[in-house]
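With one protein chain withheld, the remaining protein chains of the complex are depicted in position.
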């Protein structure tokens, strides 16, 4: 997407000073402005960069009076932050495909597709799938039979949806994520050889869920693995079979949730954290990165750290003493020497 | 797959009471039965749900005498658990493609393919590959030159097999897994710049191995990375170059095994656990989630926890005291005060 300064000015409903023909392909930070970009002077403490930036267009407050000549074209607006958000939003839609179904996409003839959807090259959509209005399926996606995909959904290249996955309206699924594969369930026989347990459940993503790149969500064994509305999951996260996650929860990259765990709403899970199987994490709990939650006995609103995870502040206090342990054992030995005591253990 | 109650009754060799025409598309749990499903009363303590379930068919023991009227069609069988397993297995094969090679699959003319195999749309199979009987290769898979794939193998969409990967009979590889990529091997030159070490080995998956979605297994440098028969690996697991894993071992999601490590048979590795390079993990060892095994000096059958990992029970005992450390240092200070002792370290 390329817009010139005049078009940008119209979009922002501002006042243009300078060359309206300057071409812009995206926004930039004021201290890192590059040619061909539009930048922003939102915070007065960055004013010095306004005079040196290489950006071709700059957005300033309508009240801003420059001390020196500004090289870029200038757009004056009442609300610089608002203008910045609008521009980022505009340019972030750059490259999003328009409606249309590629000749090379393979759609089973039983598929119901709404108007205005986009299906990219080499996508494969199996029997019995439904796809809602304005949904975008990028190239090279696989949608297994019986999947139900809502409206205004975006599915990036290489995503794999196993059969019967349900994707709510306005969900976003990033590249190479896998949704609905079999859970890790086996039954050892008498010799300890693992016999696979078939999985016939499915995954339900409610509305407004976002799934990161290369994340994996297993289907339920018999019923569903459910991700509640508004929940956001980062890249490379593992969600095992039969897990239930509430609403408006955030899960950072590389975290893992073991089978049949229940996670509440408004929970925050840090990167690389782990949650054990079959436990419950209450609403509003905050789990520090790399922690391992092994028990469901934590109260709503608590903050956890460590593996096994305990109260965040308690962990930090204990860890502060942990760092002094080599000195502490010397102090203990000194006391023992004074009291004539001997080591009692190991004897 | 849709079966009606009469067909299901025949499959289970049971006795049907009620409407044989009711349509079923899958099984459900008795406490979560949905219309269009078949459910099971296996455990008498769930009897109450039998009278309220929305499932359309219910399987009960031939000796079961209902206290109230059952709304669903009823199938009486001698062994409810056995019937349940048979039905899950039947429905879990739902959507698995039948034999046939898609017109859009690209197969090098040197490929030997057995009868009854299935190769999906936009799969790419390079020169010198062999594919055994009844194997299913889903759409969008890449099989590099010289790969040998056994019989009754299932390879899900988006899997990438680098050249010379060997896949044993009855293996299952889930979506977007990558098998056989180069190991992480470099030689720093005099300035500390890393020079890539070429990898000419391969990966061998023995029989009955299952590999989770988005898992990565590196090829050997010169020889092979080997996964023993019956071993099951979950999603997002890393297996580095030259690793050898024994038979009937299970590795949970997001665990990682560093280069040239050897893992025995019947080992259980928890989620997010790590195993250091070049060490040996003996048979029957159980490694707790998030643990880091740094040494090969652990005995067969031991159970490990912590990073670096120690005996499981010892770790828990130490961790119990860890939680008391802030109090413990106060008690030490109190003793020092009483004995007239001063801090000796840090002085």
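List of remarks:
The letters A and B name the chains in turn, as written, and every chain counts its residues from 1.
Rule of thumb we're sticking to: a contact is a pair of C-beta atoms (placed from the backbone, for glycine too) under 8 Å apart; a residue touches a chain by one contact, two chains touch by 3 or more.
Note that the structure is a prediction, hence the values are computed from the model and not measured.
Taking the complete complex into account, A:158 is the one of A:14, A:158 or A:308 that touches the chain left out. Among A:135, A:221, A:244 or A:272, the one in contact with the hidden chain is A:272. The hidden chain makes contact, of the residues A:131, A:161, A:239 or A:252, with A:252. Residues 106, 122, 124, 126, 140, 142, 144-146, 158, 160, 162-163, 176, 178, 181-182, 184, 186, 192-194, 196-200, 214, 216, 218, 221-223, 236, 238, 240, 254, 256, 258, 272, 274, 276, 290, 292, 307-308, 310, 314, 317-318, 320-322, 324-325, 327-328, 330-332, 334-335, 338-339 of chain B touch the missing chain (whole complex, contact as defined above).
For chain A, the list of residues touching the undisplayed chain reads 26-29, 32, 88-89, 91-95, 104, 120-122, 138-140, 156-158, 172, 174-176, 208, 210, 212-214, 230, 232, 234-236, 248, 250, 252-254, 266, 271-272, 289-290, 319, 322-326, 328-329, 332, 335-336, 339, 341, 343-346.
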